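The complex is shown incomplete by one protein chain, all other protein chains being positioned as in the whole.
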Amino acid sequence: MFQPLRLNALLTAVVAALVVLGLPLLGVGSYVLHVMILIMIFAIFAVAYNLVTGYLGLKTFGHHAFFGLGAYGSALISIHLGIGAWASLWIGAALAAAFGLFIGLPILRIKSMAHVAVVTLAFAEIVRLSCSNLKGLTRGELGLWGIPAFQALHLPLVGEVVFSPANKIGYYYLAALLLGMTLLATAVILRSKIGLAILAIRDGEDAAESLGVNLTRIKLGVFAVSAFMVGVAGAFYAHYVGILTPSAAIGADLMILVIAMVLVGGLGTFAGPLVGAVLLTSSAESLRFLDQYRLLVYGGLIVLIVLFAPRGLASLRLPGRRVPERPA
Amino acid sequence: MLEIRGLDVAYGDYQVLWDVSIDVAAGEIVAILGPNGSGKSTVLKAIIGLCRARSGTIRFEGNDLARLAVHDRAGIGIAMVMERRRLFPAMTVRENVLLGAYPAAVRHDAEARLGWVEGLFPILRERGAQPAGRLSGGEQQMVAIARGLMAKPRLLLMDEPYLGLAPKVVLQINDIIRRINAEGIAVVFNEQNVNLSFALAHRGYLLESGRLMLGGTGQEMLHSDVVRRVYLGE
Partner (left out) sequence: MTAMPIALYIEQIVNGLVAGSMYALVGGGIALIYGTMRVLNMAHGEFYMMGGYAAFYLVGRSVPPVLAIPLVAGLLFLVGAAVQRLTVHYLLRQDGWLFACIAATLGLSIAFQNLALIVFGEDYKTVPYYVEGILRLGDIRLPLQRVLMLLVAVGTLLAMGFLLKKTRFGWALRATSQDSDAASVCGIPVSRVHMITFGLSAALGGVAGAMLAPIYSVSPWMGLPVLFKGFVVVVLGGLGSFPGAIVGGLLLGIVEALGVQITSAEWRDVFGFALMIVVVWARPWGLFGKAP
């Protein structure tokens, strides 16, 4: 349940925000910033995925399609139409949201979870194969490069903010801003009347029907919002790394990684996806020498979490704390 | 032969049976009575093992059932006709009936018992090759009972045997239960209607809100104030 903000939750949030905002001022190296930026990209993805899968109860397995659509959409628009990354990011995300509406309609009609899983996977495969086959446009697996970075900004008080591989501070704060906006939007949705309806949907469609809300429209809307958020993450990623391949930007590995994050942190909890993104991204980076075993570990981790801690690590780590029971 | 002592059953945090004790002697017909939601079905499900006892014991011919899985209970002489029949709709009537003799302990003389069961229910021969899902409710009930009998039970549990059946079929079912009972098979069934139940049962138990209120013979129960209070709110 989405409870009223308690004081210590609020405090944790404020401290976390201060740490994130203050980190670059401590003069940490470019590598740490890079890892933090990756964490924030994944966190946006994981929060958006959790919104649909954890809260809405619609178990999709194809959200990486929206990451790819946002990434390729924004990259291609900025390359070919000469629109700057600041604008193309939103167009790419809107493209992802449009596809979200398009694929959301059929999958919302389906009651069987297995069918939803198969259809969403197939949809993502269609997007990946298309990006891979349209070589004239995307260069396929050779990689789409030359994606423009964000143009430098002139901010009052701060001065010029540049976005370049050498100076990651600009990217860092932009990622933090996008993540903040994602979290804010998620919180607003969950605390609104729609949020009530969403929770009612999760706990049983009948209960939601009795609220007199239009379920399909709400579900579709939330699905599109989630696709938009993932699209933002993808678009930012495109302009940050500067090169895209279908297997990296729309590969199933990406989805599996995000599923692992959300499950580790706790499906259907507000902080879960954040915790998962931090834990899995940073452990992957610090265990670089184990690179060969990385995916093996993620796969095994998903199995273990599902078997032994289906509510995420948070439910294991604090044996003293009561885990709220969800009504059956 | 069946001895239930202090049975508590809960679904999650929701307790449905409180301290229920019931006895069934060999060859008896026992009715479990009570209004909707009183826990009648749960008693039968606990005996067959479809829901777990939180505390209390269930003994069958002296053996504690707690350690036996559902599928093992069929092999030791307990069979159940489930609520709403629960046939395998895409399998033929004959396949359904023969599956009743699945436990290894009763497999060897299945053919002989099939003859007896087909004598009780001529419909099994007539419609043996049809998918069970195509039969009417009454016909399905016959197949379900036949399936139960194939397990060579000494105790037959029947969950809401009359549910959704026409009055004429109810009489037929009663007739069949009497014939089964005449073979020495004990029958425990649950039903809401007291008069209907005692047309058949030797003894009965009354449940209300998961607690045992009363037990006794048909005469005792039909004249009991408790029964009147529970059913008529007097």
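The first chain written gets the first letter, and so on, giving A and B; residue counts start at 1 in each chain.
Keep this in mind: a contact is a pair of C-beta atoms (placed from the backbone, for glycine too) under 8 Å apart; a residue touches a chain by one contact, two chains touch by 3 or more.
Treat the numbers as computed from the prediction; the structure is a model and nothing was measured.
Here one chain is not drawn; of B:Ile22, B:Val43, B:Ile58 or B:Ala74, the residue touching it is B:Ala74. Within the set A:Ala98, A:Val118 or A:Ala187, the residue that contacts the chain not displayed is A:Val118. Considering the full assembly, B:Leu98 is the residue among B:Leu2, B:Ile32 or B:Leu98 that touches the omitted chain. Those residues of subunit B that touch the chain absent from the view are 48-50, 69-72, 74-75, 79-80, 82, 86-91, 95, 98-100, 102-103, 106, 147, 151. Within the entire complex, the positions of subunit A that touch the omitted partner chain are 59, 61, 106, 109-110, 112-115, 117-119, 121-123, 125-126, 129-130, 133, 252-253, 256, 259-260, 263, 292-296, 298-303, 306-307, 310, 326, 328.
Going forward, only the chains that are shown with their structure count from here on.
Measuring from the averaged C-alpha position of subunit A to that of subunit B gives a distance of 53 Å.
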